[in-house]
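A short write-up of the structure that comes next.
Every protein chain but one is kept in place in this view of the complex.
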Amino acid sequence: MPAGFSALDFYYILPELLLTGGAMVVLLLAVLTPRNDNLLLGVSLGTLVASVLSVSLFSGLDVTAARGLLAVDSFAAFFKFIVLLSAGLTMLMSAPYLRVEGLKAGEYYFLILCATLGMMFMASGVDLITLFIGLETMAVSFYILAGFLKPNPRSNEAAVKYFLLGAFSLGVLLYGMSLVYGATGTTSLQGIAVALSGQSPSMVIVLAVVLIGAGMGFKIAAVPFHMWAPDVYEGAPTPVTAFLSVGSKAASFAMLLRIFVEALPAVAADWSALFWVLAVLTMTLGNIAALTQSNLKRMLAYSSIAHAGYLLIGVVVGTERGVASMLVYLGVYLFMQLGAFAIVVAMRRSDVVGDELKDLGGLFRRSPAAAFMMLLFMLSLGGIPPTAGFMGKVWLFGAAVDAGFVWLAVIAVANSAVSLYYYLRVVVFMWMHEDAQPGSPLVFGPAMTVALGIAILGTVVFGIYPQLLFEQAQAAAGTLEGFSATVALR
Amino acid sequence: MMEITPAHYTILSAALFSVGLIGVLVRRNIIIIFMAIELMLNAVNINLVAYANEVENLVGQVFVVFVIAVAAAEAAVGLGIILALFRNKETVNIDEMNVMRS
Amino acid sequence: MAEALAFYTLSVLILGLAVAVITTPNTVHSVVFLVLNFLCVAVLYVFLQAEFLAVIQVLVYAGGIVVLYLFVVMLVNLGRSPEEHQDPRRLGLIGLGLSGAVLLELAGIIAYSYTREQSPPVTAAQASPVQGNIEELGWLLYTDYLIPFEVASVLLLVAMVGAIVLARRES
Amino acid sequence: MSNTANFPLLSLIMFTPLVGAVLLLFVSKHSEDTIRWIANGFAVLGFLVSLPLWFWLDVATTDWQFVEKMDWIPSIGAQYFVGVDGFSSLLILLATLMGVIAILSSWTAITERVKEYYIFLLVLQTGMIGAFVALDFLLFFVFWEVMLVPMYFLIGIWGSSNRLYSAIKFFLFTLVGSVVMLLGILAVYFYYHEVTGDYTFDITKFHALNMPFDLQWWVFLAFFLGFAVKVPMFPFHTWLPDAHTDAPTAGSVILAAVLLKMGTYGFIRFSLPILPEATQAFVPWVVWLSIIGIIYGALVAMAQRDWKRLVAYSSVSHMGMVMLGMFALTPVGVTGSIVQQINHGVSTGALFLLVGVVYERRHTREISEYGGLSKVMPAYAAVFLVMTMSSIGLPTLNGFIGEILILQGIFVVNKVWAAFAATGIVLGAAYMLWLYQRTMFGTVDNPKNEKLPDLNLREWATFTPLLILAVWIGLYPKPFLDRLDTSVDRVMARVNSAYMPLNALGQGAVEPNTPPKVLTLEVDSGDTARTPVRGGAR
Partner (left out) sequence: MDFIWLIPLLPGVGAAINGLLGIRYFSKVLAARIACATMGAALLLSLVAFLELLGLEHREHVVTLAHWIPPIPLETASGIGAFEVPWAFRLDPLSGMMILIVTGIGFLIHLYSTAYMDHEPRGGYVRFFCYLNLFCFFMLTLVLGSTFLVMFVGWEGVGLCSYLLIGFWYHKQSASDAGKKAFIVNRIGDFGFVLGVFLVFYTFGTVDFREVAEAASHMPVEVAGFGVVSAICLLLFVGAVGKSAQIPLYVWLPDAMEGPTPVSALIHAATMVTAGVYMVGRNAVLFEHAPMVMTVVATVGALTALMAATIGLVQTDIKKVLAYSTVSQLGYMFLATGVGAFAAGAFHLMTHAFFKALLFLGSGSVIHAMDEEQDMKKMGGLKYYMGTTFITMFIGAIAIAGVPPFSGFFSKDEILYRTFLSNKWLWGLAVVTAGMTAFYMFRLIFMTFFGDYRGPGWKHEEHGGHAEEHGHTWHGPHESPRLMTVPLMVLAVGAFAAGFVGVPAALGGGNAIEHFLEPSFVATSASHAGEAEHAVAHLSHGAELALMAFSVLVGLAGISLAYHLYVRRRGQADRLAANWSVAHRVLLNKYYVDEAYGATAIDGTMASARGLWTVDRRVVDGAVNGAGWLTRALSWVSHVLDKYVVDGLVNLVGWICQEGSYLFRRVQTGLIQNYAVATLFGVFAFITMYLVARYVGV
């Protein structure tokens, strides 16, 4: 162990270590017992659970570890919960999918765990290098996962698109980071904030803001950096799409918040304006483009773009309330989006792809439970009470109103109305159309049942009693703000 | 003009970055596009190294190490993807990859 | 003066080779130009007192990555040129124009910043227990940046697994 | 607060239908009659448990009654806070009654997907009641939006030809309005926090809040959009004819009788008392929109060939009248407005039921398809006549009381407005009588109409309560008017101090500069005894 490093540093990264270890075990098991899917799933889930438990060990803590490269605070914990939960749900819904598609579970779960690992570093990193390496770990995993259906040209294409554009945007992001480093001489977020405080921001920093914004905008699929998203979402294996749209997005938002709120408060006015435009463009284009989609995954892709737009409101606002409401929204988004994708996964059977809107036709007759759950997810995505999506929207828009971004709130509100049009189209297909195929009713395996159960539980419970989520989000946002506040004091 | 400042390196880097950009945007061979992306990453590296030199700490260089590592990882994965794609479509022309659109 | 001369020579080489990379119709030529480009960059690193980087630039890039490229180029060698088919909707020219515009903006802002604005604050070099670039870098990597370093190793593992998964021919 | 009695009456009323809905989930969808019996049973039960609202309501007190209050989302200050006054108790009773009627009227009309149908109706019922009892703004909004979904399904699944379009139109229109309203709610919420340091959605506290005019102005606009779409006021009404026309009978009945009242309820409960100055400033605008609505709705109704659409447009006209009375900002006008809300529920609800009766028999709503029904369905014609007369405000029937109060209330404010509005009396008679003539009078030209059976016992059961109500309110509205006394006072105290001296209700107004501590004490002092305001007056 090198000097200056203590065991404590490794203690603080216990969740990550557990995750890494678990991933290695999964990889080994994949070689040793390649066809034992259930075991692999069990080990992977166990890893996640262990990780979750170890994350909760540090609840309430607000320290930096690993020589100031990682923060162990409520903000990180919140995002770690989110990404771990989304990874878990993704795995649960993957189990039947992998069977239908005949995919190798070992590598798949390994990659998911590694992606999760990357996300966790994105959530807790407080240094550009940590954040960057976490981002890449996640991204590379996803490049592979997107192309996991090798015989499927769509999956290939999705992988190519995601990969090329991801690499391209990585270049842009890194260029921005290099400019920041050049201007401040450090990669530590705290250091950057200190270096920038008390001077008028130079144009180089603004340039860096734009470039980093573009790079992060790519990851969260903000318009106009979103164009990969629909194609990739459509082509990638459905559970991967789900994970991409939730886990990757959440982690990217964590990183985005870390960079902009913690490192660049000096140019807050500039990036706030940038994200204002991005938010408006993203939600509007996302929603409008979703209106006429006939492919369910593609529609959900646009919907997820639109949701990124809503989430950006929290960034624009930039206040503690804004961040908190954004976290709340991410929390509920996790359940509803994954739930919706879980239904799409469940539609996939050996003979049916099930991701076209018309495949949902008459779903109500085939499987009332699935139709009902999908209804709840759609309503939640549209922000109709008593689902969690409503509570999320209320707080997000409320934060905007509170901070005086009334027009942003109005645009968001109008957008959420537009969005209901296509969410309701899904409902129309399920409930008011005739059977697409008079197939047998949908069968949920145990894993899928658990996944859907968790998703629906989250969607409904947080819709009716969101107190828990609110508390956690507020605490998390508090630590993020507190960090930058201490910077300001120094 | 004769004194080489970090600005010179930065502008070189910007130019290299732009060449990379152009390569990404205009070529149709995926492999070449990928190489153009490597050029962009190199531009970043030049930047980082130049700044590290200027601010007299090595963080920039550490950063470059990671960038190179990432570039290597991406190259491996990217080329794997290209191979998988090629098996299916018998092409590396990027314009033929638009099964999914609108 | 010599520094300037070397810089400009290298710059011309780097940019020229880069342009060659993206303009050569032949993929193999392109790869060769890329290697040369990387080598020139490595030389530039030496000028910037980053000897370790220069070394890994040669080892990793020129030695590793580019060889990988060559393999792939060989593997996917096709009968027909990859550039044969062109989609009419592609926005190549606009991309060219935008790249140029962005370059102008980048260069303009940087030049302007360095001439008009104060130079960025220079943080004092961290007191480091070792001397020499390579040692110092090694020290940093294995102390302060140990965790990212470990993560990078995971990343490389992921890439390895991924490459195998993707490139493996299904039986 | 009186009438608490440690018994969660309001929750019981609210959740009884929901319990029914949940119960229905576990009934096999093939045993349709069981489903019908359960649904009807729970609807009746829901009505019965709401009856204490009529008998136990203390008409003299200005306090909120049957209050239940507990924390819901403490971190944002939202509470489960419900309670009623005379106004909302009447609307709840209307909702529970119309629920019974709507569910009963569907017995034979709905033969497909029976189970879901009743589940949606019952959920809708809960949503409506919840919105009427909520005294927490967020809670209100939740229920307000919850209503959309079942209604959407009712129209979209069991509706007629153009149902999908109508359903989505209904949904989106209402939604757009309500989300903008949500922004207004949030603005009030944050302003309250700014002034007092407390986060709360407590309406009773908002009722004592004095906001600066500029903010009020904007918030009013936001509320207005939300409520006006629901009312619906011209020019936000276009969803209504479509929704009504394509909805199944029970849906139309509920929509007309209760759902539209949400908008007017919102105005009286929220816009007027929370935003008094803005309300006053907007009076001319709203009044003119209402007048346009009255005349325009009537004129468009006249041009309709579709029976249901005609009734739907008549709703636009009538609700214009309701809005007009409200924005007279006089006790008589507001009272009239509330009475007219109930009247509209009774008479238009009945008219939709009536259309449903023949639609079920003939499956067409084209007026030209009918004619001479008096001959074949005399009882039907008689009921239709009474409801037509109720709708056009014939004295001794309910519509008259509302109209006369509204017009008198607005007359003392502005004679020109009253004169314009009163033209609605003439136009209303014109289109309703013409409809009556075209459908009921003349010879039975259409052979399909010759054998139509007259009202059966079940249909009588749906109409009887409405007929009784129509006559009761027409002849002896005093019990209803008495209940509205304090509710109207509460509004008047805020918007029109000419009638109620400020703070007559004992509510300390929140001044922007008052220190938070003192203020919260004062605002919270809801339990202190308050003197009845115009004790001697009635």
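In order of appearance the chains are A, B, C and D, and numbering begins at 1 in each one.
Criterion: contacts are C-beta pairs under 8 Å (C-beta built on N, C-alpha and C of every residue); 3 or more make two chains touch, one makes a residue touch a chain.
These figures come from a predicted structure and were not determined experimentally.
Shown chains touched by the missing chain in the whole complex: A, B, C, D. Screening C:V55, C:L98, C:A111 or C:L156 for touch with the missing chain picks out C:L98. In the complete complex, the residue from D:T335, D:T348 or D:N449 that touches the missing chain is D:T335.
For the chain left out of this panel, the touching residue among A:A65, A:I220 or A:L274 is A:L274. One of A:V206, A:A236 or A:V427 touches the chain omitted from the figure, and that residue is A:V206. When you scan D:K29, D:H363, D:K415 or D:R458 for touch with the missing chain, the hit is D:K415. On the side of subunit A, touch with the chain left out of the figure occurs at residues 160-161, 164-165, 168-169, 172, 203, 206-207, 210-211, 213-214, 217-218, 223-225, 227-228, 230-231, 270, 274, 277, 285, 288-293, 418, 421.
Along subunit D, the points of touch with the absent chain fall at residues 169, 173, 234-235, 237-238, 241, 296, 298-304, 330-332, 335, 372, 374-375, 378-379, 382, 385, 389, 394-396, 400-401, 404-405, 407-409, 411-413, 415, 418-419, 422-423, 425-427, 429-431, 433-434, 437, 440-443, 475-478, 481-482, 488, 498-499, 534, 537-538.
By the touch rule set out above, subunit C reaches the unshown chain at residues 87, 89-92, 94-95, 98-99, 101-102, 105, 109.
Basically, only the chains that are shown with their structure count from here on.
Chain geometry summary: the mean Cα position of subunit A and that of subunit C are 29 Å apart. Computed centre separation for the pair subunit B/subunit D is 64 angstrom, with centres defined by C-alpha atoms.
Centroids of subunit B and subunit C (each the mean of its C-alpha atoms) stand 5 Å apart. Shared interface positions of subunit A, defined as residues touching 2 or more other chains, are 129, 133, 136, 140, 143-144, 147, 150-151, 159, 182, 185-186.
The residues of subunit C that reach two or more other chains are 106, 110, 113, 120, 122-123, 144-145, 148, 152, 155, 158-159, 162, 165-166, listed in rising order. Those residues of subunit B that touch subunit A in the shared complex are 6, 10, 13, 17, 20, 24, 30, 33-34, 37, 40-41, 43-44, 47-48, 50-52, 54-55, 57, 59-60, 62-63, 66-67, 70, 73-74, 77-78, 80-82, 84-85, 87-89, 94, 97-101.
Contact residues on subunit B toward subunit C in their complex (touch as defined above): 1-12, 14-23, 25-32, 34-36, 38-39, 42, 45-46, 49-50, 52-59, 61-62, 64-66, 68-77, 79-84, 86-87, 90-93, 95-96, 98. Within the complex formed with subunit B, the residues of subunit C that make contact are 1, 3-4, 7, 11, 14-15, 18-19, 21-22, 27, 30-31, 34, 37-38, 41, 44-45, 48-50, 52-53, 56-57, 60-61, 64-65, 68-69, 71-73, 75-76, 78, 82-87, 90-92, 95-96, 98-100, 102-103, 106-107, 110-111, 113-115, 120, 122-126, 128, 133, 136-137, 140-141, 144-145, 148-149, 152, 155-156, 158-160, 162-167, 169.
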